[in-house]
Structure formats: C-alpha cells, structure tokens
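This is the structure I want to talk about, given as structure tokens.
Of the protein chains in this complex, one is absent; all others appear in place.
In order of appearance the chains are A, B and C, and numbering begins at 1 in each one.
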Amino acid sequence: MIQSVAKVRVLYADTDQMGVVNNVVYLRWFEIGRAEWLRQHGRPYKELETLGHMLPVVEAHLRYRLPALYDDIVDVHGGPIEVRAASLKFGYSLRRERDGAILCEGWTTHACISPDGKVKRLPDELTALFRVGV
Amino acid sequence: MIQSVAKVRVLYADTDQMGVVNNVVYLRWFEIGRAEWLRQHGRPYKELETLGHMLPVVEAHLRYRLPALYDDIVDVHGGPIEVRAASLKFGYSLRRERDGAILCEGWTTHACISPDGKVKRLPDELTALFRVGV
Amino acid sequence: MIQSVAKVRVLYADTDQMGVVNNVVYLRWFEIGRAEWLRQHGRPYKELETLGHMLPVVEAHLRYRLPALYDDIVDVHGGPIEVRAASLKFGYSLRRERDGAILCEGWTTHACISPDGKVKRLPDELTALFRVGV
Partner (left out) sequence: MIQSVAKVRVLYADTDQMGVVNNVVYLRWFEIGRAEWLRQHGRPYKELETLGHMLPVVEAHLRYRLPALYDDIVDVHGGPIEVRAASLKFGYSLRRERDGAILCEGWTTHACISPDGKVKRLPDELTALFRVGV
C-alpha cells in the first residue's frame, strides 16, 4: 500500500549544523508522499480541494532512523493505510535511494472538512479509492 | 513539568492557503520549547553541544487540535517528561495566548550521542536535571 | 527611520551544515521587521489585510555581511524607506544583539493590491503613516 511515489534531493537549506537534515524537513517530504500518491491515483489534492474536500493533518508521527545527508536522493514512499468515516491515515517510508536504507517512517491522520471548516464524512468515491490503496 | 517557556508570534510565512499555520511549522515551536526549558534550567543546548552531548530527535509526535492563525501569539509550554539511560523525552503544549486554548500537543524523543555520532549514556548531571524536570 | 522593532533567537533549524544560518532564513526576519514596525505604529498588517490593503513583496534585496550563529539573539531593525503612489519600500538591518554588528542588510518593495489581486494606490492614511516613518 505504501509505494514509491517520488524522489527528492536534499538541499543545503535542509541541513543543520549537526551536518544532517533537520527534523522539521521530513514533514515536507510526507506531504510529497501523499500528494504524489493521490496524483498517481487520479485524484490530485488540488482537485479535491476545488471540490470542497479538504484533508488537513490532525495528527502526525515520525520515527527518524538514519540521518539524511546533503545531496542524498530520498525515495519517498507513501499511501493510505487506514480509512474511516470522516478521517484517513497515510503512511510513509523515506528511503535512501542509493541502498534503500530507511531514513524515516511515520504516518499522518487527516480529517475531512468542508471549506467552512466543518468536519464531514469522506465522499464515497474517496473512501473507495483509499480502500483500494489500503 | 511542562511549563510556559516562550511566546512566539505567527508569521505570514508560517501560514498556508487554508488560512492557518501549516503542519510543518509546529516542530520549530517544539524546538523552541525544549531550548528555552534548557536555558531556563541553566543548561542551554549550545553549551551541551560544546561539551559533546548532542540530543538529536529520534521520534516525534504531534496532535493538532485547533488551527493557529496569522498574528496569533502562541504560548509555548515544554519540559522533560521521561528520562532513560541514553534517551530523553520532551513534552509540549502550544496554547493560544489569548484564551489558553490548546493548539497542538506532542512530544519528541532524543538520543544522547557524542560528536562522532555514537549513542552514549546521558551524563549524570543531565539525568539529574531532567529528573527534577519530570 | 529603520529602528529596532524585535529580537529573535536563532534556532537550530535555521542553521545549515556550514554551521551558520542559511541564507533563506533572513527573509523571515525581514517579515518580522516590517510586521513589528507596522504594529508599533498602530497598523498591524493583519488589520490592513482585513481592510483590503494587501502588500505582497515584489522585489527583495539582501546583503549578507556576517554569519548569524546558533543561539545568537538578532536585533531586527526595520522601517519604511520610500513611499510611492502604489508601492512602498521597507529597509532592514539585522544586528547581533551582543555587539551590534550588522549581520544582514536589505530591503523589500511592496505593491498595494486589493483582495482580487488588482494593483491600487496606497490609501492616503497609509501614505501619511509611511511618510512619517521615512
């Protein structure tokens, strides 16, 4: 269910003075993971938002395993791992492209809300799409 | 043990097009939470690093409760919540200064490593300091 | 006209592997410079935006003089340096609090636009406010 969806190159701006990627950067890569999974399954997030289905992050978990280094290529794996009536969970695995080593694993939970901020049920078509993914 | 240690003002650059603070920003505020707790307890992280005690984040958890908005003042609470032989857990609660509402809660776990990247035991004086905090 | 309006502490997340603050961070501090100048002169940007006066950055210039380091306190100086019919220029000087050394200087130019994105004249009251600042 979690599959390779994108590759990103570590920028100098992503590193900190410990000589590794700073912990705040990985949540950006998680965003890439879910956005590209959605795109590759025919439903770009931009389109979902236009239809009034917003999926803000309500919970996030990150397990940093090995430091990503400057200029590394990171292979971003992502995909849905759980679907509920009004929420959705995406899982991620960020791997060093060179050897497949896991740099960071984690997940994010998303509520489904309408543009006015009210929580709502996931539309049936999205539930179906995500269930296939899971 | 988790106490108010700093206030931060939300920047325009912290918001996203949903009109709220983007999820990646809160880990920056967690850093402020632990850094200021350490400073207020007499051991700034900069000094720990100089002594060869690095405390990189190895795990992080965030529970987003209410959106922080542009120009809000966020009251950052932080402090140690668990101490082990070679690791340490900080807890955080980010509150809206205006009414104390909890915007985000979470924690980070830190390994203790030496400058060459080897995991080591927390020095006794740090263990003692953090235990008092817990 | 450019005056001390805020102090910011350098985060670990702001540094890069050269051991100094990465060049992308200073534009965040420029934002703090203009936002706090506006607030201290009675017109917070949040309020201007509510009134339909948006001031997006259309040009920016940065001269990096000395590296800011982790845990440094940066004394942010900012203020308007030029006012035109439909645009405005803010100047900035970022100084190391410890000794007043200039870390970075620069400016940003801002168009005045309405919420629908159309360029418009600066409202008279803003022109007057900024002229006093200049």
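Methods note: a residue touches a chain if its C-beta (ideal position, glycine included) is under 8 Å from a C-beta of that chain, and two chains touch if they have at least 3 such contacts.
Not measured: the values here are computed from a predicted model.
The residue touching the chain not shown here, chosen from C:K7, C:H61 or C:R121, is C:H61. Residue-level contact of chain C with the missing chain is found at 18, 20, 23-24, 27-28, 31, 54, 56-64, 67, 108.
Taking the complete complex into account, residues 12-13, 15-20, 22-24, 70 of chain B touch the chain not shown. The set of chain A residues touching the chain not shown comprises 9, 11-13, 27-28, 31-32, 35, 44-46, 70-71.
Here is the rule we go by: only the chains that are shown with their structure count from here on.
Using mean Cα coordinates as chain centres, the one most removed from chain B is C.
Distance from the chain A centre to the chain B centre is 23 Å, each centre being the mean of its Cα atoms.
Separation between the centroids of chain A and chain C, computed from CA atoms only, is 33 Å. Remark: chain B and chain C have CA centroids separated by 27 Å (rounded to whole angstrom). Residues of chain C found to touch two or more other chains are 12-13, 70.
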